[in-house]
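Note that one protein chain is taken out, while the other chains of the complex remain in position.
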Amino acid sequence: MICFHNDYSEGCHERILLRLQETNLEQTPGYGEDAYCASAAKKIRELCGNENLAVHFLVGGTQANLTVIDAALRPHQGVICAVSGHIHVHETGAVEATGHKVLAVPSSDGKITADQVVHEVLLQRNSGAAEHMVQPKMVYISHPTELGTLYSLAELETLSAACKAYGLYLFLDGARLGYGLTAEGADVTLPDLARLCDVFYIGGTKMGALFGEAVVISNPAIDEDFRYLIKRHGGLMAKGRLLGLQFDSLLTDDLYFELGRHANTMAEQIRQTLRDLEIPLLVDTVSNQIFPILPDVVLAEVGESFTFTEQERCDSNHRAVRFCTSWATKQENVELLCSKLREIYEKFIETEK
Amino acid sequence: MICFHNDYSEGCHERILLRLQETNLEQTPGYGEDAYCASAAKKIRELCGNENLAVHFLVGGTQANLTVIDAALRPHQGVICAVSGHIHVHETGAVEATGHKVLAVPSSDGKITADQVVHEVLLQRNSGAAEHMVQPKMVYISHPTELGTLYSLAELETLSAACKAYGLYLFLDGARLGYGLTAEGADVTLPDLARLCDVFYIGGTKMGALFGEAVVISNPAIDEDFRYLIKRHGGLMAKGRLLGLQFDSLLTDDLYFELGRHANTMAEQIRQTLRDLEIPLLVDTVSNQIFPILPDVVLAEVGESFTFTEQERCDSNHRAVRFCTSWATKQENVELLCSKLREIYEKFIETEK
Amino acid sequence: MICFHNDYSEGCHERILLRLQETNLEQTPGYGEDAYCASAAKKIRELCGNENLAVHFLVGGTQANLTVIDAALRPHQGVICAVSGHIHVHETGAVEATGHKVLAVPSSDGKITADQVVHEVLLQRNSGAAEHMVQPKMVYISHPTELGTLYSLAELETLSAACKAYGLYLFLDGARLGYGLTAEGADVTLPDLARLCDVFYIGGTKMGALFGEAVVISNPAIDEDFRYLIKRHGGLMAKGRLLGLQFDSLLTDDLYFELGRHANTMAEQIRQTLRDLEIPLLVDTVSNQIFPILPDVVLAEVGESFTFTEQERCDSNHRAVRFCTSWATKQENVELLCSKLREIYEKFIETEK
Partner (left out) sequence: MICFHNDYSEGCHERILLRLQETNLEQTPGYGEDAYCASAAKKIRELCGNENLAVHFLVGGTQANLTVIDAALRPHQGVICAVSGHIHVHETGAVEATGHKVLAVPSSDGKITADQVVHEVLLQRNSGAAEHMVQPKMVYISHPTELGTLYSLAELETLSAACKAYGLYLFLDGARLGYGLTAEGADVTLPDLARLCDVFYIGGTKMGALFGEAVVISNPAIDEDFRYLIKRHGGLMAKGRLLGLQFDSLLTDDLYFELGRHANTMAEQIRQTLRDLEIPLLVDTVSNQIFPILPDVVLAEVGESFTFTEQERCDSNHRAVRFCTSWATKQENVELLCSKLREIYEKFIETEK
């Protein structure tokens, strides 16, 4: 079986492993206070063009999400997110475990708009019973979203302005950030994120690291005592250098972006095949996730050689599924997938006639 | 100004005040372990036709909701409720403060169906990532709902059966239960609730008590150490007898139901006037809440003499509002409201022609 | 049986009941936004000599404690209190339920000192692993304490200065405040509390109200969005006027202080009897709680006619117990207790010879 079901099936990029080996017996201070973390943080500040950013390295995405939200909000405050948002659907209530409500708003493409945010805020403020409602204080978005879509710079500017106007924090989950930043036509950069978000993170786990997310905080209110919050949630790694070293490697010589581009190129080949075959997509994407809608019988046959994930049932004999490329996806496997898809789908069309 | 904006504007029924006075200087044990609580609990068990029910008296509805849910669920479990549910919208995240997610499902009339519950449960169980999602373990409904609607006995039977089939608890918020049980055509009784719900409460605050809700638990799993949970959430009243005595009074000589019928009769008079005037309703109700859709200019004029609450804007010059009767509503005030409504609305119609 | 086991066995002072009756059918806004709450808050501000104090009325002590602490602290911060503190021992983990650690420090008389606070703060700050420890941010004291002792003004000044010097909030639990303020030799006043504490409360439940505590906040940082916090914890009473009206009554014509003095006078009579009999005390007090150490056989006989509470076992045949007077204690019952104590104890001494 060849895996296209996620972007974390393999270990890590070889340069990381190499450095782990080279530095293995060095003695370093614990808990992220080592030179590797310092070096990686410095590189992030440089890439973001901002000397004053705080950088913290966490083990995984759910941990990053819950720690940031717990650090930012007072008890009665909640976080607005798309109904498909990872924190709303796929984190077993990790945000609620910190006592905060996720205020879900409708979305068909995984994104939310400034208008939705303003509407949600005014709904509470003008309700006549504001104190009986959770106070919206943060907006959580992901980029790319759960559906592989991207915010344009213009959209992000508008969203950020709305947040500032109403006193909300903007938090961007970048678990797949590298795929988003390097996607065809994407116009959002790291300095944009540092400028427009109060906090965001640069994903490592899905981008060629063994694990790790680099949380970047531009708003000092969120950074206050942040390390206490990490520890309180069990996220302060004894051997914190493992995180620093991985990000230091990924951010050296453009590797992080190279890995992003690779996955996007691989995805584009699959997308091209789907286009050629006139297979509809649940949602149009430019990054490493592709959501074709296919007949059950076709999926059954594809599923004999390739893994993918279920997205949703569309009608009684069609499902949308997700194919996912990654930093580690091999050209030969993409070709195998494309030719198999072509073969199976054309056979199917023939039969249907 | 005459109040129709809620059912808790006045103090309490005079019989309660009288007994408070008669018993004021008695010395009783604290924390609900007095004879008044015992007597009220006994009456509830009798009215429910079940000797084995556990009964606890709490000060208010939000407190009852959060305590019951915290007692019933393990950390990773959530509670399904209508998108309009009180715990989802109007309790400032009190349920999330206990670490639990509210799993909101669509509803246009404030009710949810057995099918929706089953769908939500299967969505999680069959997701292929069950452990990444909050596990639905309880269904929260209110009766009457936030929109004044009622479950039929048949609907409640089906919902209860679905909950049992999938191992979920059924929890009924009865903040306005008396108005629901005595509404025209209502076929649900206290013994039905005791049989079909794992836990429910008999509201006092909106039903003629100064304050208080009587939580009735038929499922021993939820009752285990329940008093610890009350205390932990600051809800164990030192002078618990105040709660026992109030419910004991309300449940003597059919008073609770009499008060319910009174409010419903008052509401029916208002509804009849609206019908006569052919004023549309946001939702059709039989209990003490009425939701007419009226022109802004009419509402402005009605609002000079009567209070009511905003429900939602319907179009650029119509709003749905709520008129609420209660155990304390005076016949003369209803007549004043009806005649005023008639006068203002007929004048408006005349003008529109 | 005559009760000396607590100060909340009876209902409330008759003036409160009277006003409940007089105002019962008035229609008022809900949730504490009525004229009675406003009037009571005004009186509190006047008594404290500070126009800027925020005042909120809560139903009970545990609720007041957990709400104040949850409002004041960020997630990683804790509250220092005496090892005998109510929040540490007798609230079923209500503070921990809000996610905060209680940092208990030793105390033999229920009080803590400025030195202890400074020590605890420096222990954390200088630990070399500050982020691995809960950050002390608040000091919780009660006045009178759980052992009936009182802070002198000098002690409170020193404690307050230490808190300010180290950036901690000072929170004073005044569940029995009236007994403390009016005790023989007590030199702390309401204006002192308003000046020295960031937040404190004036207890009603144990001071002649049916229920209720008036939380007084002088530090705006704690007051921000405080009503959201009350609601979130189920403490925002629908008929909030009940709280306002009770405090308004207690704070009219010096009633609150009169009730305090009464209980202290009653207690002093019991103390005098104990002194005459040379019965040792666990701790020396001047307010309404008395902790004599008595032989088990004496306690057994006293216990046939009077209730009291167990404090601790002292040796194999002596226990310290608590006798508690209150606003409602009758002179005749105190006399009965004193004469019975005298009779039983003298008989015991005779037997022992």
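Here the chain labels run A, B and C in written order, and each chain numbers its own residues starting at 1.
Note that a residue touches a chain if its C-beta (ideal position, glycine included) is under 8 Å from a C-beta of that chain, and two chains touch if they have at least 3 such contacts.
These numbers come from a predicted model, not from an experiment.
Considering B:62, B:92, B:135 or B:182, the position touching the chain not shown turns out to be B:135 (whole complex).
When the full complex is taken into account, the listed residue touching the unshown chain is C:309, out of C:52, C:108 or C:309.
Note on the undisplayed chain: of the listed residues C:89, C:314 or C:336, the one touching it is C:89.
Chain C residues in contact with the hidden partner, per the touch definition given at the top, are 75-76, 78, 89-93, 96-97, 99-102, 104, 128-129, 131-134, 309-310. Remark: the residues of chain A touching the chain excluded from display are 2-3, 6, 8-12, 14, 17, 20-21, 23-30, 59-67, 91-94, 97-98, 205-206, 210-211, 228, 231-239, 242, 328.
Listed by residue number, the positions of chain B touching the unshown chain are 31, 70-71, 74-76, 98-99, 131-132, 135, 224-225, 227-232, 236.
As a working rule, only the chains that are shown with their structure count from here on.
Taking the mean of each chain's C-alpha atoms, the chain closest to the overall C-alpha centroid is B. Farthest from chain C in terms of Cα centroid separation is A. Rounded to whole angstrom units, the spacing between the C-alpha centres of chain A and chain C is 51. Between chain A and chain B, the centres computed from C-alpha atoms are 41 Å apart. Chain B and chain C, compared by their mean Cα positions, are separated by 35 Å.
The residues of chain B that reach two or more other chains are 91-93, 97, listed in rising order.
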